[in-house]
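The other protein chains are all here in position, but one chain of the complex has been omitted.
And now, subunit A:
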């Protein structure tokens, strides 16, 4: 290969990256941040931006599971309920013999992963549509939550949980560090393993994937299991940040996780997308929310602004192909 060819190749690769949707979403975030910090005093302060990313970490982690499910051709409407189950259920697993607080966390993660696996079982083996399966699961968990919490808030006296929610090693909130680790693992699994390749194949064409030897049932279960695990992790971080868990604490994360996935350019129809887009998608969502709070409008106008902005951003990243 001549030097000119190599230069051409690298230039076309650069062009592909610059015009890709994840990059575009990152560019929008950067633009919004720059404009907002000129317009609004204090928006561009390091502390404020760090706070935004810390809030985005929770959405981003839930969106990681959602991205897996959506790329595989499904959707998980039970994430909010699972986040709440994790946040409210954690104190139940508290064991006095374990001063580090690691045991309850592991128990909660195992539980939420199991919930996700049951979702996958229903979708893969009972052939229930993902929307119905996860919706029914959310209804079921809602009942379970009333038994567990009985309407009152629970307080976590777990040192590890409060560390994850409040500590700042090297000046960076622990939640963000967790998100960074999750992001790296997710991106590697998604784009550099056979499992990831099967995921995209399944989302693009389930029948073709099945005929090519993709184990549909186990892959589907794994995908929903991952989503359950991520929602559980997010629930633990939310509990640490809030200090208290209550029924409804996870509610904002259902719509946020789907919006982050779609804003990041992942097709809601499956088979196309990347978690690299959901990351800036989550940050963008939090940024929009923060900006709307700055505007100081009534709740009605805030809701209208939020919906309109998401709709406008969708035009940039969410369009389907034309019918011919």
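Note that in this section a contact is a pair of C-beta atoms (placed from the backbone, for glycine too) under 8 Å apart; a residue touches a chain by one contact, two chains touch by 3 or more; residues count from 1.
Here is the rule we use: contacts and distances are computed from a predicted model.
Novice: Considering only the chain that is not displayed, what protein name does its UniProt record carry among "Succinate dehydrogenase/fumarate reductase iron-sulfur subunit", "Cytochrome d ubiquinol oxidase subunit II", "YeaH/YhbH family protein" or "Autoinducer 2 import system permease protein LsrD"?
Specialist: "Autoinducer 2 import system permease protein LsrD"
Novice: Kindly state which of the options A:133, A:160, A:182 or A:291 is in contact with the chain not pictured.
Specialist: A:133
Novice: One chain is left out of this view; which of A:49, A:94 or A:255 touches it in the full complex?
Specialist: Checking the options A:49, A:94 or A:255, the one contacting the hidden chain is A:255.
Novice: Hey, which subunit A residues sit against the chain that's not shown?
Specialist: Within subunit A, the residues touching the omitted chain are 75, 122, 126-129, 131-133, 135-137, 139-140, 142-144, 146-147, 255, 258-259, 262, 267-269, 298-308, 310-311, 314-315, 318-324.
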